[in-house]
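Okay, so here's the structure we're looking at.
All protein chains of the complex are present and in place, except for one that has been dropped.
Labels run A, B, C and D following the written order; every chain starts at residue 1.
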Amino acid sequence: MNKNVQLFRKWWGLLLIGVLLISSLSGCGSQEKVLKIGYITEQTGVDAYVGAASVPAMQDYVDEINAKGGISGYKIELVVYDTRSEVPDAVTVAKRLVDQDKAVAIIGPSWSSAGIPLADIADAAKVPMVATTASNVNVTVSEDGTLHPYMFRVCFIDPYQGFAQADFAYNKLGLRKAAFLTDIASPYTVGLHQFFKDHFIELGGEIVAEEGYTQGDAEFRAQLAKIKDAGADLLVVDAYTFKDIGLAAQQAEALGLKVQIMGGDGVFVPELLEMAGPQLEGAIVTTGVTTDSPDFAEFNKAFEAKHGTQANIYTYYGLDALMAIEYAIGEAAKKGDVTPTAVRDALETMTDVQLFTSKVTMEPDTHNPHNKPLLIMTIKDSQWVLTETFQPK
Amino acid sequence: MTEKMPMLDIQDLSVYYGGICALNQVSLHVNEGEIVSVIGANGAGKSTLMKTIVAVKSFTSGKIMFQGQPLKKEAHDVIKDGITLSPEGRRIFSPLSVRENLMAGAYTRNDRHEIEATMEEVFTLFPRLKERINQRGGTLSGGEQQMLAVGRALMSKPKMLMLDEPSLGLAPIVINLMFETIVRLNKEMGLTILLVEQNASIALSVCQRAYVLKTGTINMEGTGQELLHDKRVMESYLGIAK
Amino acid sequence: MSSEILNVKNLTVDFGGVRAVNNVSIQLEPGEFVGLIGPNGAGKTTIFNLITNAIKPTAGEINFKGKNILGKSPDRICQLGISRTFQNIRLFPQMTAYENVELGFHSAPQYSLAEAFIRTPRARRIEVDTRKKAMELLEMVNLKEHSHARASSLPYGLQRRLEMARAMATNPELLLLDEPAAGMNDDECNDLIKLIREIHTTMHYTMIMIEHHMNVVMDLCRDSRIYVLNLGSMLAVGTPTEIQSNPDVIRAYLGEPKND
Amino acid sequence: MELFIQQLVSGISIGAIYSLLAVGYALVYSVYNFTNWAFDGFMAFGAFMAFTGITSLFMPFWLAALFSIILTVILSVGTEKLAYSPLRARKAPRLFMMISAMGVNLATVNIINLIYGGVFRKFPIDTLQPIFIKGVSIGRMDLMAGGISFGVLALLWVFLYRTKWGLGIRASSIDIMTASLMGINNNAVAIVVFAVTGVLSSVAGVFYGIKYAVFPMMGIVTIKAMIASIVGGLGSLPAAILGSMILGILETMVSGYISSTYRDLFSFLFLIIILLFFPNGLMGKSSGEKL
Partner (left out) sequence: MGYINTIIILGGINIIAALGVAILTGYTGLFTIGHAGFMALGGYMSAIFVKELGVPFPIALLLGGTFAGLCSFIIGYPAFRSELRGDYFAVATLGFSEATRLLLNNTRSMGESINTAESGIAMLFKPIGPLLVKLGGVFGYMSLPSPTNVFVVVVAVILALFFAHMFVTSQYGKNCIAISQDEVAAQMMGVNLLKTKMIALFVSAFYAGVAGGLMAFYFAYLTPSFFTITKSSDLLAAVVFGGIQSLIGPVITGFILVVFPELLRSFAEWRLIIYGFLFVIVMIFRPQGLLGYVEMNFYFVRIWWNKIFRRGQTSQEG
């Protein structure tokens, strides 16, 4: 009998602990009006720097909002989940944000492979999601052309950037023989490559070499030697991480390959300047936002002082998405209906709203920011110099 | 007790392999300057005895004393104390040259000159090895490999040399040569030798005392000559004729 | 046309400059029981390894039931009807005694992979049948009550018996026993002799046994012959009494006294 | 022709880096018969320690390198004591050693990631400019890579073939039991082997960091070294170097003349083909089991 009681206690005890665990995790019991905003990002794995640069800034901003009494009286809670750069993890955390945390809006992933399946989740759950730097077309508009009603983004899309790069290279720099060094394992880089190539050929340019590598490679001399042999005058490095373009520049110089180097917004981070040094002089990198803009100087300084790391584009895009949601919640609250659907509607009709980096108008039929300027930066004396602002018609 | 303490004294040694009793309550001793043989058929536990003495194999119960001290727990410490074993099947380092094999034997010693001198002594014993000094061990003939194994064991300047089946797989003429050398080592250098052999006749004819091991126990003991003429020895090898 | 079940002709193998087996020939009639003895390192196990093609010979021929089996894979050779035990017991340690024996029966599965997944009535029948046969073999070697014990947990002597039962389960015509009595005391040896004799008479196997316990060999081979191997070569063949009094054999085992 | 020579030069320099890594694997494999999967974590650790030495502790380069070597040796030997040696003492199957090593690797890499973050860093030391000979660029860094690789390998050779410790290691790698009969302390040999492995991985890490970048996942390149040591034949130092050179040259040639996109596919096919025709690698010994 005694044993039996003990056994019973053990089982009940386990059950109790389980219940406590679950209830503590779901974090109920608060009386305040709190809205949860989810943030799906990378805190571990190769891309951990994305989360590292953005989460503290966003948390600071949320604290600021709350200190000011919240958005129309609603306190904000930022719920951050890590994806380890794995799609299945991105999907589970999205579902978790939707079902368990009842997030009113979600700040979506920084990469398109996760953005594409997450769009379906956002649609199904009817919770708006704002992607930061997932720039593949199909993130907001599916393959067959239908719009994902709940998916938004605050960055420009790959075709736009590829187009602008080709345009600048052909028309402004007068380059005619392009060679590529492309990370073949990322939709972002392959997309940039594709759109650059298409437009460059359309303009009358010639593609003399298309070389690939895989993420994690650090050795590009074989490819660069071939590019040198092909007589290219432009080297487009479509890289996901700045290390690749930095190393490519170093190794190109070592091989005596003297070409114009060009890269996309993925490599527009301050670390690039330290890494490659003089080899990157004159290289061109396109981006939607620059850390060197005097508008951000103060912010950058404060951020570095507080968190010990430098701000980069992920910081800005994260804040952009957060501010877009802040705006939309504010709009929804004005109408007295702070539901995810109301937030979505406000996002869709967003016009000329000042976000962290620029004023944004959302295109209702694509959910891409309209007329987001593209900055063409040149590296001079190891500093970014704004060469031109590309504004589409 | 005027008798001198034996160099190696083993009392009631029992060794198990898994559940199998390989040695059961074995007691034997070796006095300084002696050649002692342990003979017995295959599987009698001879090699186990050797391995236990050099601490490659651990024992379950009993006691092993060397020069009045209990045996060390690790093989390399035992070797440093002055026991060496030339193992069964020679086990020379076949990819290493003859010279390197010998140098490996001198691993516990540090004085280069002394080592060179010992190597010369080994070469006087086995001139064939000197001829093949740079050859790989694996290319030597069976007899030469056995010389190398014994030479290698001598390189540590042991106080007691143990030989596990030095006649194994050798032609009779080579066996004779081997045992002549063993006797020389004992007589001329005064080396104490513990010998384990299946080849009873030759082992008994060179030793002062001998033990007969049968399925893990000591069956008989006596002087070499006594046992050499003891019919029971042959029976323990080839069974009782019916 | 010869009636031999096994015909080993002029087998030779070299290991790194040393000739381990030198020009050995063995002929066996069906149903024979012969012993293979010789001092340590004579090359006895090497001959078993050559017959089962665990190692490849340098020269020579091995014919089994009139067919050349040289170069066939060990599993093929087993399927043809040659099975063996090992000097250092090689059971499947984490499998039960029963499973060890059972393996011998189904090492070439008796039903198709598809049947394995859905366990058709036929497959079930085969399983039941195999189970029965395996239990019979276990009973024969007196291991029935240990059938569900893990092989590694069995005492050493029983492991040896289990290995024999496993070898028998492959339904061999030629059974090679490598030191079945190793490490056994006299009483255990006597039991083993009885068991092996029983196996030989009831199963009608042709058997070769390597053994160092001379009493065991001499007893089991008293009606047939013993091969004596020394330094890789065949030294003598004969009845136990002939072998025991053969001066060459005695010299091989006991050596010659050193003559100064 | 110029392209060919350029690719050959690059191939050799890449091969030199692979060699340095492959030798680390081969050394452990030859003595303990298992692939030390933890090596790539050690490499990243070595690089980060030198990096920290220079940036946070303001050491001159040579001191930072020494600092890194010492710490990596401690890590390597500690791993041997805590993760490998208990398994060896139990005579555990090789599979367990591998899993244990993978565990060490996983932990090391992720601890580095946790502390330093996943960011790529430039090693704070100036790189050297290349020399051009008839249009073919020969990197001074590559010459240095070659120099250091072969220098370290030469030192390793001297250590293994000209010192008493080296003799002990070689004897142990042939027959560990007999080696102990020679008075060779197996535990001490293990410490020395893993200390040498630590030195190799630290040197490789620092070097790789200087030439490319320092990041927690930098050890990913060791998979190439692993393929190289299998191609050459596991457990033999010259084979590891041979395999590395072949793989380095093959990769650059495939990139240069076939397709850089499918380069790794060729490396893999090459591995499969080698295994089909040389089951033990080009120079490997057969690992036949004794009955």
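Just so we're on the same page, contacts are C-beta pairs under 8 Å (C-beta built on N, C-alpha and C of every residue); 3 or more make two chains touch, one makes a residue touch a chain.
Keep in mind it's a predicted model, so treat the numbers as computed, not measured.
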Displayed chains that the missing one touches are A, C, D
Of C:97, C:167, C:199 or C:234, which one is in contact with the hidden chain?
C:167
Out of A:70, A:128, A:159 or A:191, point to the residue that touches the absent chain in the complete complex.
A:191
On chain C, where is the contact patch with the chain that was removed from view?
52, 54, 73-76, 78-79, 83-84, 86, 90-95, 99, 102-104, 106-111, 113, 116-119, 123, 127, 130, 166-167, 170
Interface with the unshown chain - residue positions in chain A:
1, 3-4, 7, 21, 25, 43-44, 81-82, 84, 86-88, 91-93, 95-96, 98-100, 112-113, 116-117, 120, 124-125, 136, 138, 142-144, 184-187, 190-191, 214
Interface residues of chain D toward the undisplayed chain are 29, 34-35, 82-83, 86-87, 92, 94-100, 102-111, 113-114, 223, 226-227, 230, 234, 261-262, 264-265, 267-269, 271-272, 275-276, 279, 287, 289, 291
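Everything below uses one rule, namely that only the chains that are shown with their structure count from here on.
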Which chain would you call central, comparing Cα centres to the global Cα centre?
D
Cα centroid separation, chain C vs chain D, in Å, comes to 46
Go ahead and note the Å separation of the Cα centroids belonging to chain A and chain B.
75
The distance between the C-alpha centres of chain B and chain D, rounded to whole Å, is 42
Where in chain A do residues touch two or more other chains at once?
none
Residues of chain B that touch two or more other chains sit at 94
If you look only at chain B, which of its residues touch chain D in the complex?
54, 56, 74-76, 79-80, 84-85, 87, 91, 93-96, 100, 103-105, 107-108, 152, 156
Give the list of chain D residues in touch with chain B in this complex.
164, 167-168, 170-171, 174-175, 177-186
Which residues of chain A touch chain D once you look at their complex with the stated criterion?
44-49, 52, 184, 211-214, 216, 218-219, 221-223, 225-226, 229, 241-243, 246-247, 250, 254-256, 271, 274-277, 309
